[in-house]
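Dropping the structure in here first, questions after.
Certain chains of the assembly are absent from this excerpt, and the rest are unmoved.
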């Protein structure tokens, strides 16, 4: 049986520098989530320096939530450096399917071989569909599809791209195209706090930069994150108190607790 | 007697998609406020896609807090689409009066016929004055005028623009130019948390997109927001704990509670 707790210990030992090129809504909470977990975030995205910084970071997390033309150029340049250096980089194609610009930008980034692709069910379906020439329409950043509908597209996307693909939802689905996992940790209040999903992209980058095999680290990151949601919900009186308890929980969970409470099944 | 609780129920049933083009300071809290209330926020502002997204949203909230040239162009294009589609859009002319750029930008947006104009007393006075050729000087985003001084300018601005005009303060004033309301809900800690006023613009957009008559929905939104402030203040130890309790309260208030505690008077 795989131990899902050890990757957390390894990540904390590595305390990896994670360069985040992420949307404005998520920057603060993403940095706080990474700090609470034990990683070292750096929010560096400007075209003037992002690619240079990609030369010294341990992982790169790219999120298109509020991107525009100059952001996309800096993302492409940084992803190329990450690829050349062989460091992990995560693509979070927020609300792909909602506008032409998101579809074009996601396609361009997908060609640069992300290490991990992470989206909700609607985003995974849309991104896989773009690859297959199928158009989809999302509703902002919130998923309108259930995770089950995203399983076949996720596997297909993993096979085409070579990335580990994650479809998040009440039960998360992770695949490298041949091996699949489901992670049942989590809580219904998580999507009620903006940008927790975005911040998860940074956490995945941190786990991927810490010496753990990629698929195992990604599954462990999802169980860790979902467990923090479960702990935060105990005693929360709404999404406001939940959000701060979630950050506290990220700092409190240790490997032993994670091993015991991870709800992972091969699928 | 008007029921001020039902518009909240209607908004939650509609769970409208609200496109927010808002300042960097407010994006996170505005998204969290909309999620806690039961709406679906989408922070989409880039010139490359904002107008296209305005084609699928249910409401649009425009806030000039940290705008610049390319933001203004995207705001104008999106407001035009909102106007063509007949969906509500809210203008929050933050700190109009403080710089020439804000005066020009607010004037340009005002010409595109916002559905609701929301500002503090100083902003309403400044915006009405610009229409009348009178110049005013604000002090950043904080009001230096009392609400009473904004009543005549608010009515005049409503008549000229055709919008519902809201002047926020310890007692809020709402007018469509002929019918006026005062809303006494609220708490002194609210202006001690940055961007709560900005986030209110999104809430007004959500209420306006839910089938409630515009004036009634706007008054209800203000009473709901102020009541959340009152509940949050109970047990708060400062603006930090107040802010999270405020988000919790938005999710806890229901129509019955709002009906009972709304402090609305015709004026």
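Each chain carries a letter (A and B) given by its place in the written order, and its residues are counted from 1.
Just so we're on the same page, a contact is a pair of C-beta atoms (placed from the backbone, for glycine too) under 8 Å apart; a residue touches a chain by one contact, two chains touch by 3 or more.
Values in this document were obtained by computation on a predicted structure and should not be read as measured data.
Enquirer: One sequence, 2 chains in place: how many copies belong to the entire complex?
Expert: This complex, considered in full, is made up of 3 identical copies.
Simple rule for what comes next: only the chains that are shown with their structure count from here on.
Enquirer: Using mean C-alpha positions as chain centres, tell me how far chain A is from chain B in Å, no decimals.
Expert: Spacing between the chain centres: roughly 33 Å.
Enquirer: Which stretch or stretches of chain A touch chain B in the complex?
Expert: 23-26, 28-29, 65-69, 95, 98-102, 137, 139-142, 191-195, 237-241, 243-244
Enquirer: Which residues of chain B touch chain A once you look at their complex with the stated criterion?
Expert: 17, 24, 27-28, 31-32, 35-36, 40-49, 52-53, 56, 70, 243-252
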